[in-house]
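Here it is, the structure, as structure tokens.
Yeah, one chain of the complex is gone here, protein chain that is, but the others are all in their spots.
Right after this comes subunit A.
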Amino acid sequence: MNEMKPPREEMLFELTPSQDALDNMRGRDSEDEELLDDSFDVELTPWTLRSSPLQSANSGREDPDSLRLDEPPDNKTGVGHPVQQPDNLSRSIRDRTWIIAHIEHILEKILHGSADEGDQLSITLRRRLCNNRGSIKSAQTSNTANSPKTYKISFPGNSVQEAWKFTVLVRILEIIHGTLVDNAVITKRDIYYRHPDLFVKQSVVDQYVDDLALTFGVSRPLLNVTAAAKGLVSGNFVIKKSDGTLVNGLSDNEGILIPKVLGGDRLNLSAIQAILVIEKEAAFQSVITSKYWSKMSASCVILTAKGYPDLASRVFLRLLAGHSPYIPMFILVDFDPDGIAIMSTYKHGSCRLAHESVTGQDTPTLSLPKLRWLGVHSHQISRIPVTECDTDGAVISKAQGFMSLTSRDRKRASRMLEWDVCAEDGVEPSWRRELQIMLMLNMKAEMQILEEVSGSLASWVNDELKGMQCLGIGSGEGVSRLCTADAL
């Protein structure tokens, strides 16, 4: 990059989006804006960057050729505010209009830049690195998560690879811009299928969308991009959509896709006494196809996101928890390091997407601090009898559901012990203990092992929930309450 820059270019980068365009948008979309503000204000207050160490690091060396995506062309006062001033951000300036204007600003720069020839174009993005999940603190103490790293993509760049990245990024910006202008919602999957040959794979889109959201300092839903729903849910709940249609949680025997609940929708959980999250789809299916489920389903909601939870599943669970905080929420995961890591994502959130769940007021939005660990715990499987048979150790252990940790499992468990939540004085002492026991015994077990305890997974779940007096008492007497989702 050039150290010297012609004054003309500096002007260029000070440029704000045309006031006409802004006015147009405001006029056309004022009602939608109201709506967006209502639904997103509470839950998705834009992430403030004030405590990011990057701010101070960057303020000293402004790269004039970079388009700083994270510094807004201020369309309210005309003077750029340092991003780290919380007062100017706590009011939701970063709404849809702001993002549209911001993207236009970037695209405009690129247009001008390519017309001018000469210097390279570049876009600076932030990315959250996840090699150490240790800095995910409990929701009460943290609003920073891992410090994001800044990186720059230039065009034409130094390699074909970089040019491709630039193209991908510009195309994603363009698609998001179009979606925002139309005030539509698009899934990451949709974006990918616009240009599968350009994007190559879904994870490319996912990464850049997350980076853009982080760079803009907003949560991904504010870009009107949602994750393709992958979770399944079943149970005796009803959502009354604002257009009058009903979503019934028991409408499909195999569970329904996690529904999207919008501002005006009304949620009815009055019959529910327990919410159960299950790590894996197979276990989820085995429960909801059992004879126990026909009874349990009257007072229970069961959900799976099929592994590490996507945002849609977490948003939905958070909605249930916020709607009816008195309903106990449990999770059933494998007895292995990944099981605990998945539980951690449900409970404390994901590191890469930390900006989705952090608000300026230290209010956790997507975390589920009351989520309780139903199993599998080491003590639940320690009494499982070992059959007397000394023929082939491997086959025997497998049949009983016990497996040795792989060296990857051991590395992962050791690294997880370094997480803040698993520290000696951390908020999850039982996670620390169970990770240590896995390492001591060098053993893991899938939740199917619980079938050995009580015949089927469903009966085990049924017994456990009954034992905790979550099912079967005063059924139907749950506090009857109907409230709108956006009041949460």
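The rule we apply is simple: a residue touches a chain if its C-beta (ideal position, glycine included) is under 8 Å from a C-beta of that chain, and two chains touch if they have at least 3 such contacts; residues count from 1.
Throughout what follows, contacts and distances are computed from a predicted model.
The chain that is not shown carries the UniProt protein name "WD40 repeat-like protein", picked from "KLLA0D02376p", "Mitochondrial inner membrane protease subunit", "WD40 repeat-like protein" or "FA complementation group C".
Only one residue from A:161, A:414 or A:469 touches the chain missing from this view: A:414. For the options A:161, A:203, A:442 or A:469, the residue in contact with the chain missing from this view is A:442. One of A:149, A:201, A:291 or A:379 touches the chain omitted from the figure, and that residue is A:379. On the side of subunit A, touch with the chain left out of the figure occurs at residues 378-379, 382-383, 386, 390-393, 397, 404, 407, 410-411, 414, 417-418, 423-424, 429, 432-433, 436-437, 439-442.
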